[in-house]
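Structure record follows, encoded as structure tokens.
Note that this complex is displayed minus one protein chain, with the remaining chains in position.
In order of appearance the chains are A, B and C, and numbering begins at 1 in each one.
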Amino acid sequence: MSGVTLSNVVKKYGDVQVIHGIDLEIENGEFCVFVGPSGCGKSTLMRMVAGLEDTTSGAIQIGARDVTRLDPSQRGVAMVFQTYALYPHMTVAENMGFGLKMNGYPKAEIREKVAEAARILKLEPLLERKPKALSGGQRQRVAIGRTIVRGPEVFLFDEPLSNLDAELRVDMRVEIASLHKQIGATMIYVTHDQVEAMTLADKIVVLRAGRIEQVGAPLDLYRDPDNRFVAGFIGSPAMNFLPGQVVHGALSIAALRTVPALDLRLPADGTRVELGIRPEHLQIDADGDGFRLDLIEKLGGISYAYLHAATGERLIVATDGDSDLTDDMDVGITFDPARAYLFDAETGLRLR
Amino acid sequence: MSGVTLSNVVKKYGDVQVIHGIDLEIENGEFCVFVGPSGCGKSTLMRMVAGLEDTTSGAIQIGARDVTRLDPSQRGVAMVFQTYALYPHMTVAENMGFGLKMNGYPKAEIREKVAEAARILKLEPLLERKPKALSGGQRQRVAIGRTIVRGPEVFLFDEPLSNLDAELRVDMRVEIASLHKQIGATMIYVTHDQVEAMTLADKIVVLRAGRIEQVGAPLDLYRDPDNRFVAGFIGSPAMNFLPGQVVHGALSIAALRTVPALDLRLPADGTRVELGIRPEHLQIDADGDGFRLDLIEKLGGISYAYLHAATGERLIVATDGDSDLTDDMDVGITFDPARAYLFDAETGLRLR
Amino acid sequence: MQRLNVAPLRALLALTVALAIWQAVVWLTGVPRFILPGPGRVAAALWDNAALLAEHARFTVANLLTGLVAGVALGVATALNLALSPGARLMLRPMLIFAQAVPVFALAPVLTLWLGYGAASKIVIVMLVIYFPVTSAFFDGLIRLPPALSDMAQMMRATPVRRLFLLQVPHALPALASGLRLAVVYAPFAVIIGEWVGSSRGLGHLMLLANGRGQTELMFAALFVLAGMSLALFAALERLLRTRLA
Partner (left out) sequence: MQRLNVAPLRALLALTVALAIWQAVVWLTGVPRFILPGPGRVAAALWDNAALLAEHARFTVANLLTGLVAGVALGVATALNLALSPGARLMLRPMLIFAQAVPVFALAPVLTLWLGYGAASKIVIVMLVIYFPVTSAFFDGLIRLPPALSDMAQMMRATPVRRLFLLQVPHALPALASGLRLAVVYAPFAVIIGEWVGSSRGLGHLMLLANGRGQTELMFAALFVLAGMSLALFAALERLLRTRLA
């Protein structure tokens, strides 16, 4: 019973408000990812849950306890820092046992708990090493091990993979996912990388400028974004957007000669809109026109075509690896209207 | 007429040989990528072409000239360094013009050439800034601009994108590809990232431990690798390998109950082999067995399933974004035998 | 060492606090004036002996600045020469070890022996004390041009001399600045020690003289002039570095 509840949580530094009244419910055992571009407040919000930043107003509950004013050590949380934050003069075992030692646990019990965490993370052969003798991935695992040892109600991860190289990042992502399955504790994870968010989260919280843009399961955000920001942020390569307008009750998109009918109620005439289509839902019509294929990147299993419209807009289209397209062709595009999205260009809100 | 030809090129540091007699032909105007894991000698080889490292034996030709013993400044090459190597006390314009200034060009001509390069790379508004006032991507563009200004016969790029973040890396990749199309000069590009190699190269040179493993067009390497190393190195996620043996003239793979017939001549009985299948050429059979689905990562447009066989091997399968697979299922796998590869487990060579 | 880079206002505040504590100590302990005179008495001594102090200070400052300029010039020239000649590092290293581990100050008596009790021995001790840190700091800066910048220069047909003046020198300026900061901290030490070891003029001489005659106020006054001189020198360098290197 240790979900996390944020009620109208606000953070100000002097006169500058960086978190604008956030309400959020994280279920017990849930893997919740805060994602957003840098400066969106995701790290600040997590540090407020940890107690490392004061909460200006509002309340934070962990389980049934209001922890808003509690010291970090009394909140039942443990955190993995971006920089690992391992103590360089202590061995791996000492680092992992340090929290328990501070809390006055007997030595035998500390040793036992450290051994258990080391087993889970396959760190046994490294226990007597100093952090500087470890690789980046091993340090990361020790940092995670240190949190496991403390047996917290809530695990906090602050961009834990951002100092690892691409390959290791994928491995550690899988390892963290397995860990969550194994331990089943509530976890909050901060990242700017939407791929990490998509692959790890039960629930994604998309933040921008200190406000929640949308909360939901990964594929719900991918399939059913509430606004242009979420649509553009989730998914890789990013969704393509084509500007247009509602004219005489019909949709007019500058880059497209004809616009297939979308199954939604259009707003008033003159409303400026954007049509959004993901690269994987666009097809290239080699006999069509209106677009120029600048470059095709063939990755083997998949190819990406970089197009620009006669009207200037740029598009990316994902096609299969055996594509026989070549650079500098004139092409058209087609798409299934059921997989297109429409957004109000002013407010960014999705039109449904 | 400025291709690059390496003939039996060798590099030794004292008694340690790091480049073992490389022969390579790079056509005029070709975009050639040296790719391989760290320590494979790719950077050393490029620095030998540049003249920054002596060539122990063998010959390097640029166009019709033997440049093996020439000073770097006389080889008609210009290089983009991984660290950008911009002079911090000079403005962008001074950095770009420095090479010409050293060669005694008149000021007006330098200004003209710098302006031209700045136009190509959209650097005009930055010409009077110092490097420290630029973003990583802008610094990279200035470093490229500096090579363009010198109008070399051969452009050299030494992991130019490795200091940029993932998003910018994709943009700069596209920009470098466009640049090559626009200028049409011979380019040699060093990277450890096979995606960069696949998307940029006309010709990829895969290096390992100072030797060439394979040379070819990107999709040729992807579709028709000569050995297990190239097969595993090119393509993302990497190819899956399942060990087995030839028994009574038939293929026996430990993880698979039945092995579909491959269209190739099997080696002698008892030869240990590995079957290679790419993640995108495997399908999951939800009604089959022999494999356990540890984890499924749903990215929206695509999903990756992480499997392990009853016999212990780990596999990755790429499936579509709408997959209804879930963690911890027991599954089987199927694949088109025409898309499977077979390798000799001892030599790593492809069996055809 | 970073701390030194501070607004003059802060220094002034610190000085005021120190003066207040000093006055308080004098009042509270009733210490006799020949042991510790109060700030007021010292100020009076400063005023009364202004001409005497100025005369001695002129000698000290002249030697200090001459030695400083000569030491810096010699150090910069040495570093530039060493940077151009390969194998220089090997030569420089033992010199620097020797100079840093052995107190160059201790040569002061030898210098008075060689050069007499006049200005020359003071100027040379200042030069000697400054020469090594300036040479070492600047040379380090010159040869620590990042390898890629050096490779780049090689590809662009920059001759060693051009490379030195167009690339290495600009790159080494911050290192030279730290060398100069050390120099202006060391230089006043050096000149005063030179005077202590043997001189008939200068603030150091005046301090010992006043000390011997029990003129405690005058000794403190001389000490203050010396401190003011050091601070002024330091502030002048900081201003110079800010305008030239920023």
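The criterion applied here is as follows: a contact is a pair of C-beta atoms (placed from the backbone, for glycine too) under 8 Å apart; a residue touches a chain by one contact, two chains touch by 3 or more.
Quantities reported herein were computed from a predicted structural model and do not represent experimental measurements.
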Where does the absent chain make contact, in terms of the chains shown? A, C
Candidates C:A83, C:M219 or C:L241 - the one touching the absent chain: C:M219
Among A:G3, A:G41 or A:G99, which residue is in touch with the absent chain? A:G99
Tell me which of C:A106, C:V161 or C:A236 is the one touching the absent chain. C:A106
Using the touch definition from the top, which of A:N8, A:T83 or A:S135 touches the missing chain? A:T83
Contacts of subunit A with the absent chain, listed as residue ranges: 50-52, 71-74, 77-79, 81-85, 87-89, 98-99, 102-103, 150
Residues of subunit C in contact with the chain that isn't shown? 1, 3-4, 6, 10-11, 13-15, 17-18, 35-36, 93-98, 100-103, 105-110, 112-114, 136, 185, 188-189, 192-193, 196-198, 207-208, 211, 216, 219-220, 223, 226-227, 230-231, 234
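Here is the rule we go by: only the chains that are shown with their structure count from here on.
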Answer with line, ring, star, complete or other to describe the graph linking chains that touch. line
Going by C-alpha centroids, which chain is farthest from subunit B? Tell me that one. C
I need the residues of subunit B touching at least two other chains; which ones are they? none
Subunit C touches at least 2 other chains through residues none
